[in-house]
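The other protein chains are all here in position, but one chain of the complex has been omitted.
To keep things simple, chains are lettered A, B, C, D and E as they appear, and every chain counts its residues starting from 1.
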Amino acid sequence: MLNQDCFLSKNWMGSKETYEEAKWVMIGLPFDSTCSNRPGTRFASNEIRYASYGLEEYSPMLNKELNSTSFYDAGDLNLPFGNPHDALFIIKNCANNIINDNKFIFGVGGEHLVSLPLIQAAYQKYPNMILVHFDAHADLRQEYLGQKLSHATVIRRVLDDISSNNLIQIGIRSGEKEEFLFMNENKTLCQTNDEIIKKLNEYNLNIPIYLTIDLDVLDPSIFSGTGTPEPGGMTYKELIEKLMLFKNKNVIGIDVVELSPHYDISGVSTVVAAKIIRELLIGFT
Amino acid sequence: MLNQDCFLSKNWMGSKETYEEAKWVMIGLPFDSTCSNRPGTRFASNEIRYASYGLEEYSPMLNKELNSTSFYDAGDLNLPFGNPHDALFIIKNCANNIINDNKFIFGVGGEHLVSLPLIQAAYQKYPNMILVHFDAHADLRQEYLGQKLSHATVIRRVLDDISSNNLIQIGIRSGEKEEFLFMNENKTLCQTNDEIIKKLNEYNLNIPIYLTIDLDVLDPSIFSGTGTPEPGGMTYKELIEKLMLFKNKNVIGIDVVELSPHYDISGVSTVVAAKIIRELLIGFT
Amino acid sequence: MLNQDCFLSKNWMGSKETYEEAKWVMIGLPFDSTCSNRPGTRFASNEIRYASYGLEEYSPMLNKELNSTSFYDAGDLNLPFGNPHDALFIIKNCANNIINDNKFIFGVGGEHLVSLPLIQAAYQKYPNMILVHFDAHADLRQEYLGQKLSHATVIRRVLDDISSNNLIQIGIRSGEKEEFLFMNENKTLCQTNDEIIKKLNEYNLNIPIYLTIDLDVLDPSIFSGTGTPEPGGMTYKELIEKLMLFKNKNVIGIDVVELSPHYDISGVSTVVAAKIIRELLIGFT
Amino acid sequence: MLNQDCFLSKNWMGSKETYEEAKWVMIGLPFDSTCSNRPGTRFASNEIRYASYGLEEYSPMLNKELNSTSFYDAGDLNLPFGNPHDALFIIKNCANNIINDNKFIFGVGGEHLVSLPLIQAAYQKYPNMILVHFDAHADLRQEYLGQKLSHATVIRRVLDDISSNNLIQIGIRSGEKEEFLFMNENKTLCQTNDEIIKKLNEYNLNIPIYLTIDLDVLDPSIFSGTGTPEPGGMTYKELIEKLMLFKNKNVIGIDVVELSPHYDISGVSTVVAAKIIRELLIGFT
Amino acid sequence: MLNQDCFLSKNWMGSKETYEEAKWVMIGLPFDSTCSNRPGTRFASNEIRYASYGLEEYSPMLNKELNSTSFYDAGDLNLPFGNPHDALFIIKNCANNIINDNKFIFGVGGEHLVSLPLIQAAYQKYPNMILVHFDAHADLRQEYLGQKLSHATVIRRVLDDISSNNLIQIGIRSGEKEEFLFMNENKTLCQTNDEIIKKLNEYNLNIPIYLTIDLDVLDPSIFSGTGTPEPGGMTYKELIEKLMLFKNKNVIGIDVVELSPHYDISGVSTVVAAKIIRELLIGFT
Partner (left out) sequence: MLNQDCFLSKNWMGSKETYEEAKWVMIGLPFDSTCSNRPGTRFASNEIRYASYGLEEYSPMLNKELNSTSFYDAGDLNLPFGNPHDALFIIKNCANNIINDNKFIFGVGGEHLVSLPLIQAAYQKYPNMILVHFDAHADLRQEYLGQKLSHATVIRRVLDDISSNNLIQIGIRSGEKEEFLFMNENKTLCQTNDEIIKKLNEYNLNIPIYLTIDLDVLDPSIFSGTGTPEPGGMTYKELIEKLMLFKNKNVIGIDVVELSPHYDISGVSTVVAAKIIRELLIGFT
């Protein structure tokens, strides 16, 4: 007989054995067909999963171990390239199923467009939720290269449903003039920790929160493996600090997107993504 | 005054100064949104253009120089990512314009799907033309990942218009069982030089010929910069030899696709693509 | 409920769902602690598994598909670094279990030393078996850097048990003077297809055969991702041709070792390894 | 007819169509023959030009768009390798022509030696100008490896003409003992923003200023693509902040040098260079 | 006759000509066989040596030149892979010989395990010495993957001899829960400069100090060339500042380990290692 205990797991480090026993469900979303700059985010979820085993299970910052969390790594969805509509449909379906089982979703991209159906599915269940958007780019265009569905329009598409009052944007440092005008007018942009805390205090204490994290919010010095690197971003410590402002809140959905692992052959960007996900898993699931 | 002669050209080496004076028109087609494996062909046309200046203008094989040819490098078309339909529409339009001016097109991809509108436009003008398809992959699927427009279906889409009697396939070594069955039944596959010559003799001597060259027909030892490398392919010399079988024929269109330059950081694949294009330009334009 | 059919498999393409239903069992062996030159083969089995999905399931050469084979991908063994003795012990144990279930093993390295316990386990079951050794290096040293257990001594260690009459070596082009003397004296080296066929005819037609394939037998032009690249090797076609000489024989064990994927960032070497394994799976399992 | 509007521009994003209509003229200077460490800056100007299209046209920091500027990208000068004297002569000639047309030059290197003729040409027109030198290295040697013309002597050569009173050096953290003695004695070195502001106040408010920016002034964490990386440098934000201290001054010439794009295959260094140039173009032209 | 003065030295820049005339002896320790993550540190000492010639001999921070120091670069020890016991034995022997000659050792790794025999040899001579440990990882495990000798256990092995009262740990940000418990209980962890200074004041002013520096204590933004990159680390400036807290102390041994040069193909990590070693040589030898 084969002794499975001698073999390495094929799931994310610390994943529960079954879907049923987990409160959160991690899904990989290998899609990058609307990337305008350098594609390759389709490889991210698989590489991060493998890199998770290079990490420790224990987080000194949170003084807690991954095995005390409750998540299940369901693997990577099978998504068609060159057809954003169909890809989003498949993701939406899967997300609905998971949310209907009263579980929370932890999405791992893929390009930012894959966040759209996750956010939409969460919004159907939690219509008063706020969306917290970490990114270097505003992603607020009405369309991009003539397309309405694109990584550069994803937050605008979200605003087709959700009020801009329920949007908090953090780290944005690039966009069109119109996008910055919009952020100014709608006061969606919070740059400092104090601004974030103040903004959060405006909401009901228990309001559902969805975190969508485009990793290019980090400075390319620590995260070069992304399609549209944007100098002048956060350090790793600054990002973690900002994420932890949401620690004791009612977080009901998370996604982490836009790692393009092949652009950083040192592997550091993949490790950064994996460690951020570990901290999110330990802190929020 | 600025002396432009002191500056390097921004066109392909040997390009005419104007569109009007050239018989052939080179267009770059930076599109890769349906790539199933490793994307990045969108960067190819620009990189090849720059690499052309590392080559000699003289071809010892053809004993002729690039400046004796007649082509104009029009630059790279502006194509939307994530929307194959619109991208193909733009390419088709541009191709029609050029062909209506009684010029021939030399397309530089991009993924193989960009060949489709070029071939279609040529076919409208030359309805009795034959298509010569160099590739490692059959590209004959009815659909791929649920999509009808994809790099893996491009030759099948061509066959919606053109008869399989007018198709010659060279170098194919990978595909589904059904694709190989099709090639067997329709006798489209020619593996040796003799088979190609024999097949060509079946046609009218002056029949118009369109060459579509997926560079992954080469062995990955000499061409690693491609999304779907397929071991067991041709050497550079073998490919050039086969291409030159069409030298004194009536070639009315050419495209060269599927270089993904970032996957070969030695730059060799880009040089290979540039040198093949140089030989084609000197031999056919 | 989660619809698992929407997700990508985490096993090798074409793997059976369970251990029980398969005749062959694939095990990954991520170990490289005795590598003298450039380590990194520990990453190979995982990368090859992922790359398998970039291949077609159909082999034109064998005119057969992967889903008609019978193998189960058990995953990667958990092996301690820096301790060859313990690592070999774990592998041996696992191999014995599988062989005791009357199954055959398909090992995916790792460095060549991991083949030793697989060969030993097979030898216990099939004491009259012959070992066919594809490699650039003789691996016949008595010891290497003072160690008896090393990638450079692995075939010598095998000969502690197995007679040199039952050893066929193919592709060897590097070694110490003593190793070449040994090969000469014992006539273990077969360089051409004819020599291999002739040698095979000396044995009983149904004799059990174990194939151990160090991928550096290939020329580094097509396989640069290995620790000790040795110019002057076989092309991909030549290797496949030689492997297929064993197709209708009684092959009872296979291993494929010494891919170091990070040294070839184009990914070609990993694809080469995956395609060779696909042909072996379709041809032999 | 060919519709040029469907094609991507071959000039820097935002460049005017003609030389005549522009106030500033950008020239690429692909030369690196005296590099002592790792050469490759000859590829920089072309790569930066291509990368400019990955940026937004709008600068949130300056709240202004590139299309409101007035510059023309003249392309890359054709320079002979292995002959610094001739290369500098060609650059000097070209610079004189542009300055005689009452335009300003924006040079894009190339190694730092290419700045010399640009500075000399500017000095002839503006003999009271001050030179602001951003760099990790003092570049003050009398000679280097026996050569008087070298990237390591460029500022010393400038001082053959210009008084050290008119030199401000920022970011220097490497050099010979003699170079640091010189900087101490002549008080050319300003490390903090306050020191720069104070120094600037010593000059006439409208004094002409030439900015020469060796990008290795940045820390290699954000700018690894350079021949002589020097740990302990500025962050991107710190450099931009310092550059903007000159915003409302009378800047009459700029050059940006020492990107060696192939050493940073993530492409981040090229993006950093492009974004700095964008901010300089929007802020100063 | 050959004029040796025309040739480049094969030793570290600034090395004395002979062992006899030097107070410190640099030895390279190319060993990485217990690395759990990404191996390759065996190449470090040779690459750093070569990179030293890209540096200036003068340190502006210390206002002193390398030629005023007293060290001899003995070269790289010949160590067997796959056998930590034998490798440590060889290192220990060599270290004892040097220490018996009343010289100090400057070790250049290799993985962290190579520090163990250097520290042990120093401890035999200086039994009251304190060990200062710069690292991202605690390295305090009792065993790792079943092995007692491993890069992850090296400080625990040191504590078999040395009291935890004589251990100062700096920069640790990753480990198991038990390791952090140990550091808490034994108060070995000093995070700020103030904590280090305070801790140092608890010891005798002239107490012998051994510095072991695992370079992954640096943030991976500036040091990506290491096997276990750990985001959230020190900048180069912060590390140098902390190292210089020991400048006028009685430092009797130093080692610098865990550069894996091939993982950072920009070469920056190697330059960082070389520059830190230069500052240590100028500051301490």
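Throughout what follows, contacts are C-beta pairs under 8 Å (C-beta built on N, C-alpha and C of every residue); 3 or more make two chains touch, one makes a residue touch a chain.
Quick caveat, the model's predicted, so the values are computed rather than measured.
Engineer: So which shown chains sit in contact with the chain we cannot see?
Structural biologist: In the entire complex, chains touched by the missing one are B, C, D, E.
Engineer: Out of C:32, C:111, C:139 or C:219, point to the residue that touches the absent chain in the complete complex.
Structural biologist: Final answer for the missing-chain contact: C:219.
Engineer: Sort through C:10, C:38 or C:133 and give me the one touching the missing partner chain.
Structural biologist: Per the contact definition at the top, the residue touching the missing chain is C:38.
Engineer: In the full complex, which residues of subunit B touch the absent chain?
Structural biologist: Considering the whole complex, subunit B reaches the absent chain at 54-58, 60, 63, 65, 219, 221-222, 235-237, 240, 264-268, 271-272, 275.
Engineer: For subunit E, which positions touch the chain that isn't shown here?
Structural biologist: Contacting residues on subunit E, toward the hidden partner: 1-3, 6-8, 10-11, 19, 25, 30, 46, 50, 74-78, 90, 93-94, 97-98, 101, 262, 265.
Engineer: May I ask you to list the residues on subunit C that touch the chain which is not drawn?
Structural biologist: Subunit C touches the missing chain through residues 36-38, 173-177, 180, 219-222, 224-225, 228-232, 263-265.
Following the convention adopted for this analysis, only the chains that are shown with their structure count from here on.
Engineer: Select the chain at the greatest separation from subunit C, using centres from the mean of Cα atoms.
Structural biologist: Of all chains, D has its centre farthest from that of subunit C.
Engineer: With chain centres defined as mean CA positions, report which chain is farthest from subunit E.
Structural biologist: When every chain centre is compared against subunit E, the largest gap points to B.
Engineer: If I compare contact pairs by residue number, which of C-E, A-E or A-C overlaps with A-D on over half of them?
Structural biologist: A-E
Engineer: Which chain has its C-alpha centre closest to the mean of all protein C-alpha atoms shown?
Structural biologist: It is chain A that sits nearest the middle.
Engineer: Just curious, how far off is subunit C from subunit B if you go by their C-alpha centres, in Å?
Structural biologist: 38
Engineer: At what distance in angstrom does the C-alpha mean of subunit E lie from that of subunit B?
Structural biologist: 55
Engineer: Note the residues in subunit C that touch 2 or more other chains, in rising order.
Structural biologist: 262, 265
Engineer: In graph terms, with chains as vertices and touches as edges, which category applies: line, ring, star, complete, or other?
Structural biologist: Drawn as a graph, the chains match no named shape, so other.
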